[in-house]
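Note that this complex is displayed minus one protein chain, with the remaining chains in position.
Order as written gives the chain letters A, B and C; numbering starts at 1 within each chain.
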Amino acid sequence: MMIVMKDGATSEEVQGVVDRLHEVGAEAHLSKGEFKTVIGAIGDREVISQVPLLALPGVEKVIPIMKPFKLVSREFHPDDTVVDVGGARLDSGRFVVIAGPCAVEGEEQMLSSARAAREMGAHILRGGAFKPRTSPYSFQGLGEEGLRLLAKAGEMTGLPVVTEVVDVRHVAMVSSYVDMLQIGARNMQNFLLLREVGLQQKPVMLKRGLSSTIEEMLMAAEYIVRGGNSNVVLCERGIRTFETATRNTLDLSCVPLVKRLSHLPIIVDPSHATGQREIIADLARGALAVGADGVMVEMHPDPRSALCDGSQSLGFDEFAGMMEQLRSLAPALGRVV
Amino acid sequence: MMIVMKDGATSEEVQGVVDRLHEVGAEAHLSKGEFKTVIGAIGDREVISQVPLLALPGVEKVIPIMKPFKLVSREFHPDDTVVDVGGARLDSGRFVVIAGPCAVEGEEQMLSSARAAREMGAHILRGGAFKPRTSPYSFQGLGEEGLRLLAKAGEMTGLPVVTEVVDVRHVAMVSSYVDMLQIGARNMQNFLLLREVGLQQKPVMLKRGLSSTIEEMLMAAEYIVRGGNSNVVLCERGIRTFETATRNTLDLSCVPLVKRLSHLPIIVDPSHATGQREIIADLARGALAVGADGVMVEMHPDPRSALCDGSQSLGFDEFAGMMEQLRSLAPALGRVV
Amino acid sequence: MMIVMKDGATSEEVQGVVDRLHEVGAEAHLSKGEFKTVIGAIGDREVISQVPLLALPGVEKVIPIMKPFKLVSREFHPDDTVVDVGGARLDSGRFVVIAGPCAVEGEEQMLSSARAAREMGAHILRGGAFKPRTSPYSFQGLGEEGLRLLAKAGEMTGLPVVTEVVDVRHVAMVSSYVDMLQIGARNMQNFLLLREVGLQQKPVMLKRGLSSTIEEMLMAAEYIVRGGNSNVVLCERGIRTFETATRNTLDLSCVPLVKRLSHLPIIVDPSHATGQREIIADLARGALAVGADGVMVEMHPDPRSALCDGSQSLGFDEFAGMMEQLRSLAPALGRVV
Partner (left out) sequence: MMIVMKDGATSEEVQGVVDRLHEVGAEAHLSKGEFKTVIGAIGDREVISQVPLLALPGVEKVIPIMKPFKLVSREFHPDDTVVDVGGARLDSGRFVVIAGPCAVEGEEQMLSSARAAREMGAHILRGGAFKPRTSPYSFQGLGEEGLRLLAKAGEMTGLPVVTEVVDVRHVAMVSSYVDMLQIGARNMQNFLLLREVGLQQKPVMLKRGLSSTIEEMLMAAEYIVRGGNSNVVLCERGIRTFETATRNTLDLSCVPLVKRLSHLPIIVDPSHATGQREIIADLARGALAVGADGVMVEMHPDPRSALCDGSQSLGFDEFAGMMEQLRSLAPALGRVV
């Protein structure tokens, strides 16, 4: 923590900061320039960060030096964390494809999607049962019945399954049906839910919030890992910017950055990022090339009749085309799809 | 709903859209230009919006014409909604000031804050008991003990109280202590929580999400009102932008816009918006001048020792100064503080 | 300048940074924590900022401590700069209103606008002759003929005039017609143009760029002042964000912040910020209340036939209404309109 004093801060003000640091057991290290005094606070980061340094007289700004996350950091755990999702492993050699409909709509739709996913080489099956929707007038999902259909589709095809959990009261119930729990973008900072999924052992896929920084995403992961569950998979799914040509702006730079900062695997969701079927395969290739551990895409037997996000769902043929492209690209990157 | 077809869309594709609209009981109205065909879909908005029109062949884009919210709209309910918070009324003549510490830290801190708020003319007392914090290592609030202290401070001073609720399981419990429930910015699209607070009758203050559009904020309010509770107070608290000189960017244009779109009262939170004590009073005056129904500000007996957001908390003197300024400004705007 | 070393930086790497600082005559001040070493660089800011510290081995980040601007800073020049625009003074007691059409379209339109501006109490007349337009197919302005009409309207009414200059080759020519030169938002970082208007003495109104930080705006002003012209008026006109309900997001927090950081006057342009006639007066009041030195608004004898930005132009009646509101509000703020 570096504490920058205002121009013309008095020596009493500087001493006030130093005293406050000593009170909590930290050291203070002064650096006086011609115009500015900077105080380095050395000691336990968590303790120091509780002191409202900015509110002390004469302080202009406080600059954190250490990263605010710990358990999820590469420094703390240098080796890649390998997450096993019901047999599908997110490790550095493999590029994992998660596919399935946005929402479970019914048995036929779910089972045919699962069969197509299996046939074309996907590794994990997705399907939403509880759908957070901007409008109260939109389809909100089939609930537990949806989970049953998803689980059945998984069993039938041998694919592990993932679904979103939105309610703290449902974690155990949802967990009993699936191999991985998804925390949606709108819940990335729903700290109660993060704590709850951290108290159980099923892997958790944590999607980046619409306006969350990379650091905030890692802090959210820290909540889960701190709870006791280190099986966390991060997911970049686009951030909100001024650009309206795509639903969100996919931040692929995030992937190599996260790889340097953290040991957790990170996948990419080009469906929600772009909102446009036509360019999803292009960005799935991009995700593979920048070093992501996998992608999650939406597919549907008949996107034209989908109850949710039809415009960003791949038809089976388009999905097959994407898989083909990924398979031919992967070896040049030392990966296997 | 206007459906814009791609350049060179075939007449089969146009017919496909028309047929799909007829299927759900809507009318289709064709408008053919030299290059583009546009289809106007006329009928029940909610029914039409369920059709995945963007996924139909030949469709380029779908443009909503009607606003997606209804119950909260000015068209539906032309008169201002007056919300009564334990006796403090948010109506057009009054400018309501909500004040208190970011977090309840203890009895002494809470009671002295309440006394100061009362003395200097605030109308409602705030204090956080459950704090959503970016870091799992930060102070998370006193929980129910905090609620007890807040309620006690309210009784002692006769001020109604407001606090944030973060857990769907706590709505009834929190509600039993306070006069208004606050939904924080990070929970603006926690639809479960919105539904839950919509099922009870205590007023709800809904803070705008960090990256939420005005339309999304009104949709979130629609969730609450649709549940049966129309005592909703909106709160502009800054949005996330590229500017780092302030914590967020306060969007004061939002206030007159919301006043035109909706009948709900809207207040402004300059503390979270700016993160800087020095300019809070300036923006509180701005909020009054643009027509907001009130402000909410953080104050603390000793900001230097605050456990939460000390740098944006006003000391009692600063708070008194702000109140003074608001009081002298209000009459020129036909308002009473 | 604080140089934060990577975790595990070697002592050779630390010494490398220290040596590099010594080479340019700066002092290096070490602060070693358990995990991190931070090096404070003390000396001439400009000299140190030329060293590519981030490119040195072992360096994680470089944190500037001093503000990068100097001549425009409040520290350098504690008193408010008063800018005199052809007799209209931007000083702390007055709230200056600049009004007129987006573009000069013809004699009748310009003269009637000038008369209305004068009659209703505006202090400065605006009118665009060279219009930077997103589309090459939009009206680009009348050029020098427009300047003649603007100057004539100014003479006729006794109002000083302001217009935008876009071409470095035109500075002297445009300057010969007007009392203040405007640098548009898209040219805020057209450094050539900044230098050119800095070499003459007519006041310059510098509009904030669409995606410029406050610091960058002040740096742009520094270019002008450094050239020798300290008659600079800053103008907040909205920044680009994800919100689409307004044309831009007006950042009124910018006003009190700039007042603290700089001695230059700052005005607000609610017309471009919102793009919506209906809320312009609301935000003009807001600008006055937060402490701006004035506003600039677009008005037109017949907004329905305006060749440019008709939807955000006030009709004469609306303009008169806004002036009325500002006049009744100003005294409560110790100001005169």
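Convention: contacts are C-beta pairs under 8 Å (C-beta built on N, C-alpha and C of every residue); 3 or more make two chains touch, one makes a residue touch a chain.
Quantities reported herein were computed from a predicted structural model and do not represent experimental measurements.
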TODO: Could you tell me which shown chains are touched by the chain that is not displayed?
DONE: A, B, C
TODO: Have a look at C:E222, C:D269 or C:D282 and name the one touching the chain we're not showing.
DONE: C:E222
TODO: For the chain that's not shown, point to the residue among C:Q50, C:S176 or C:Q201 touching it.
DONE: C:Q50
TODO: Against the chain that's been left off, what residues of subunit C make contact? List them.
DONE: 20, 46, 49-50, 52, 54-57, 68, 132-139, 166-169, 186-187, 189-192, 209-211, 216, 219, 222-223, 226, 240, 277, 303-307, 309-311, 313
Open item on the list: List every residue of subunit A that touches the chain not included in the displayed model.
Closed with: 211, 213-215, 239, 241-246, 249-257, 260, 273-274, 276, 278-279, 282-283, 285-286, 288-291, 328-329, 331-333
Open item on the list: Using the document's contact rule, name the residues of subunit B that touch the chain not shown here.
Closed with: 2, 4, 7, 29, 31-36, 38, 40, 42, 63, 65-66, 75, 240-242, 244
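By our rule, only the chains that are shown with their structure count from here on.
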Task: Angle (degrees, nearest 5) of the CA superposition of subunit B onto subunit C - done: 180
Open item on the list: Can you check whether subunit A and subunit B touch via the same residue numbers (shared by over half) or via different ones?
Closed with: same
- [ ] State, to the nearest whole Å, the distance from the C-alpha centre of subunit B to the C-alpha centre of subunit C.
- [x] 31
Task: Residues within subunit B bordering two or more other chains - done: 211
